[in-house]
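For reference, the structure is listed below as structure tokens.
With one protein chain removed, the remaining protein chains of the complex are shown where they sit.
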Amino acid sequence: MLANTLDIITVLCLVLGCFLGITGGIGIYRLPDFFTRLHASSVTDSACAFLILFALMLQSGFTLVTVKLCFVLFFLILSSTTATHALAKAAIQRGFQPLLGREDKR
Amino acid sequence: METVINIVLLTFLCITALAIVQIRKLFCAIMLMGIFSLLSACLFVTMDAVDVAFTEAAVGSGISTILLLGAMTLTSIDEKRPSYQSLIAILVVVVTGAILVYGTMDIPPFGTPDAPIHRHVALRYIQQSPIEVGPPNMVTSVLASYRGYDTLGETAVIFTAGIALVALLGTYRRKTGSAPQKDKPSTLNDHLVLSIVSKMFIPLILLFGLYVQFHGDYGPGGGFQAGVIFASGIILYALIFGVDKAMRVISPSALRLLSAAGLLLFGGVGLMCIINGGNFLDYNTLAQRPIDGQHLGIFLIELGVGITVFAIMVMMFYAFSNRKGRSA
Amino acid sequence: MSWIGHYNYWAAIVLMMLGFYVVISRGNLIKKLIGLNIFSTSVFLLYISMGKIKDATAPILVDSTLAPTTVQVYSNPLPHVLILTAIVVGVATTAVGLALTVRIHERYGTIEEDEIRAKDDSL
Partner (left out) sequence: MYAATALAILVVMGLAIIRAILGPTAFDRLLAVNMFGTKTVLLIAVIGFLTGRPDFLDIALVYALVNFLSTIAVLRFFEGQGRKTFTHTEE
């Protein structure tokens, strides 16, 4: 029973993680300018990573693998958020302006 | 399933390579090289070559991008269109490719268990190495013990490359060159979030480097990877807080000593084996029980490789970044 | 479906030829070095593909007390050893090439092959 519940939670996490990942992918491909793309990828990235790695943790139980997954998750969340922050800051400093309102040309 | 992942990744790899060929801006080509290296590391994982993937991960994501960027900053950013026609080049490439594809027809298909390559020495390595040498990671035992000569040669090549680089670019900064950089410290230093997060990361990277160095017998890892990871930690420090500060942490002259010391340690272990009455790099003679000798020998040799690779990688970074200060 | 069995080799050849094309047709020295890197990666792929055995696992001994599995087949560790060192040596030699490029730029003011040749001829 317990294993079954774990499996269901795992599948749910994986599905949600994949959904978020693909949303971010479509966002980075379709959105019109740099800042909108940045928001698409940065918002989904951490949640996607968290859900997928959490699902893997549930499957591996209390082993060294779980500890390693925890480390991966910790570093990933820390580094990817910092990197996107630094990227946005650098872009602003270089004079990039966010696209405000709707432009007619796509 | 793995076949599907394999094919998709290979296709991505070819598309990325094609884009690299097409793109004129060198900066974009370097960015795409980053993706190329990530993709090839994924492929190595799917093809069971975890140690190779590890090396590619350590080298490709950091060091090679940084070296290319450094060289590009010192030279030019755009690629000019060559004045000559490349039609002949296309012809040559297509003909050579066709001949090579014809050549693959005789190679046994991917994954065949009884291909000629698996019949020769591999069986011995797989079946005997845990008994004869010890470490569960067969790659480590082949690298350090069965093929210790090769590894000594490769380490010497890396050492030579480091010497050549220092001879070409020099490690010391002229005093006139360093003056203007000191008034203008890096603005990444002022970037609060970045510098705090990096301060958190650097010790962890160094610690992980040590883990890779000493855990290489049991899992993927070893001297080559550990050296590169350790160097990445120092390079991250230099990128955030400036090369001057990094040089105060570990000076170029110390690096030169270290790079030679690693190689000498490797060679010294080999000589020690001769003194103890064995052949060169025959670790069985190092201790009472042969398996202990193997363990000690592999440990020392991986340490030597790690030290040399670390020193040379940091030396290369220093050489490129100092040149920047000189020409600016 | 025989093409799947050779897909790895063909992809390696395509990459190799792309790298080769860059090396022989582009004049920019850094681009040439990038092409050389693509070429070397293709060689790595070829070697690793040859070492792979279907349904085998990575050549690190499975702890039989932890994972009581059926008989294990390991992939060939020899190509892994060769390529592992080749990657690190590759980055070292690339660095030497880049250093030469930097020196050429300082001497000639350009890294385009035909411009360098023109300057050489005019000397």
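Note that the chains take the letters A, B and C in the order they are written out, and that residue 1 is the start of every chain.
Definition applied: a residue touches a chain if its C-beta (ideal position, glycine included) is under 8 Å from a C-beta of that chain, and two chains touch if they have at least 3 such contacts.
Since the model is a prediction, treat every value here as computed from it, not as a measurement.
Colleague: Out of B:41, B:133 or B:316, point to the residue that touches the absent chain in the complete complex.
Modeller: B:41
Colleague: Go through chain C and note every residue touching the omitted chain.
Modeller: Output for chain C: 57-58, 60, 62.
Colleague: Go through chain B and note every residue touching the omitted chain.
Modeller: Chain B touches the chain not shown through residues 1-2, 4-5, 8-9, 12, 15-16, 19, 23, 27-28, 31-32, 34-35, 38-39, 41-42, 45-46, 48, 50, 53-54, 57-58, 61-62, 65-66, 69, 73, 77, 184, 186-188, 194, 198, 201, 204-205, 208, 212, 219-221, 225, 229, 232, 235-236, 239-240, 324.
Colleague: Against the chain that's been left off, what residues of chain A make contact? List them.
Modeller: Residues 10-11, 14, 17-18, 21-22, 24-26, 28-29, 34, 37-38, 41, 45, 48-49, 52-53, 56, 59-60, 64-65, 68-69, 71-72, 75-76, 79-80, 82-84, 86-87, 90-91, 93-94, 96 of chain A touch the chain absent from view.
The definition used in the following text is that only the chains that are shown with their structure count from here on.
Colleague: Computing the C-alpha centre of each chain, which chain sits at the greatest distance from chain C?
Modeller: A
Colleague: In angstrom, rounded to a whole number, how far apart do the mean CA points of chain A and chain C lie?
Modeller: Here the centre of chain C sits 31 Å away from the centre of chain A.
Colleague: Return the distance between the CA-based centres of chain B and chain C, expressed in whole Å.
Modeller: Taking the mean C-alpha position of each chain, the two centres sit 12 Å apart.
Colleague: With chain centres taken as the means of their Cα atoms, state the distance from chain A to chain B in Å.
Modeller: Those two chain centres are 29 Å apart.
Colleague: Please list all residues of chain B that touch 2 or more other chains.
Modeller: none
Colleague: Residues of chain A that touch two or more other chains: which are they?
Modeller: Within chain A, no residue contacts more than one other chain.
Colleague: Going by the contact rule set out above, which residues of chain C touch chain B in the complex?
Modeller: 2, 4-11, 13-22, 24-31, 33-35, 37-38, 41, 44-45, 48-61, 63, 73-89, 91-96, 98-103, 105-106, 110-115
Colleague: Touching residues of chain A toward chain B in the complex: what are they?
Modeller: Going through chain A, the ones touching chain B are 75, 78-79, 82, 85-86, 89.
Colleague: Quick check on the complex: what are the chain B residues that touch chain C?
Modeller: Touching chain C: residues 3, 6-7, 10-11, 13-14, 17-18, 20-21, 26, 29-30, 33, 36-37, 40, 43-44, 47-52, 55-56, 59, 63-64, 67-68, 70-72, 74-76, 79-80, 82-84, 86, 89-90, 92-94, 96-97, 100-101, 104-105, 107, 109-113, 115, 117-118, 121-122, 125-126, 130, 136-139, 142-143, 147, 150-151, 154, 157-158, 161-162, 164-165, 168-169, 218-220, 222, 224, 227-228, 309, 312, 316, 319-320, 323, 327 of chain B.
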